[in-house]
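Written below as structure tokens is the structure these notes are about.
Every protein chain of the complex appears in place save one, which is left out.
After this line comes chain A, so read on.
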Amino acid sequence: VLLLTLSLVAIAHAELCKPDAQNAFKVRLSIKTALGDNAYAWDANEEYLFKAMVAFAMRRYSSKSTTQISNVLLCNVTDRVSFWFVVTDSSKNVTTVPESEVEAAIRMNRNRINSAFLLSDKTLQFLKITSTLSPPVEPSTPVWLIVFGVVLCLIVAGIVFLIVAGIQQRKKKNKESTERENLEEKGEVTVTIENGIPCEALDLKAGHINGVFAADDERFTSL
């Protein structure tokens, strides 16, 4: 009798958990992609942990402590590692918990499930359950405005400084030239003048090309 009940249960389970069965979800793990050399092998112990996590999720969600590990059925485990699972309802015989409940339960506890396996939303995929992507952290003032403000202040400070320095220089020059004119009128200061230009004002670096003396045959009428 024992063997009969066991085999009946096994057949019932096989009926409930099949690829594309009602209320069944496909799970896909990419352990090697996530962990590289630290990847663990997927064996019966890991499957037990998975069942435990799903049971935990169901318990937390519906807050009735009736879901057992034995309620979670896994099947069709492949090398990839991927498999299908269903959650059976122990109160009602041989039926599965509806999809929406399981989905909501897993959504609520996604983080815990991921961390149990050291994986993330991308490497532990529940194919029918889309994850909400976390928005990027946005500071209150955009960073670029802050940098812009800093650079703007520096540039404006530079411009103001240069303009003010230019005005001061010009004032000094005007004062000097009026002083010199006053002194000249008094006849106290002899200023060396060349061609009507005071020598100090001449920028000795800049030359003047005297156009009259440029070798310019065209100016003279040809004979």
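Throughout what follows, contacts are C-beta pairs under 8 Å (C-beta built on N, C-alpha and C of every residue); 3 or more make two chains touch, one makes a residue touch a chain; residues count from 1.
As a convention for this text, contacts and distances are computed from a predicted model.
Undergrad: Pick from "P-loop containing nucleoside triphosphate hydrolase protein", "Organic solute carrier partner 1", "Transporter" or "Trafficking protein particle complex subunit 2-like protein" the UniProt protein name of the chain that isn't shown here.
TA: From the choices "P-loop containing nucleoside triphosphate hydrolase protein", "Organic solute carrier partner 1", "Transporter" or "Trafficking protein particle complex subunit 2-like protein", the unshown chain carries the UniProt name "Transporter".
Undergrad: Which residue among A:Ser82, A:Thr95 or A:Ser120 touches the omitted chain?
TA: Spelled out, the listed residue whose C-beta touches the missing chain is A:Ser82.
Undergrad: Have a look at A:Arg112, A:Lys128 or A:Arg170 and name the one touching the chain we're not showing.
TA: Candidates A:Arg112, A:Lys128 or A:Arg170; residue touching the omitted chain: A:Arg170.
Undergrad: Need a quick check: the contact residues on chain A for the chain that isn't drawn.
TA: Touch set of chain A with respect to the missing chain: 28, 30-33, 78-82, 130, 132-133, 135-136, 143-145, 147-148, 151-152, 155-156, 158-159, 162-163, 166, 170, 177, 196-198, 201-203, 205-209, 214-216, 218.
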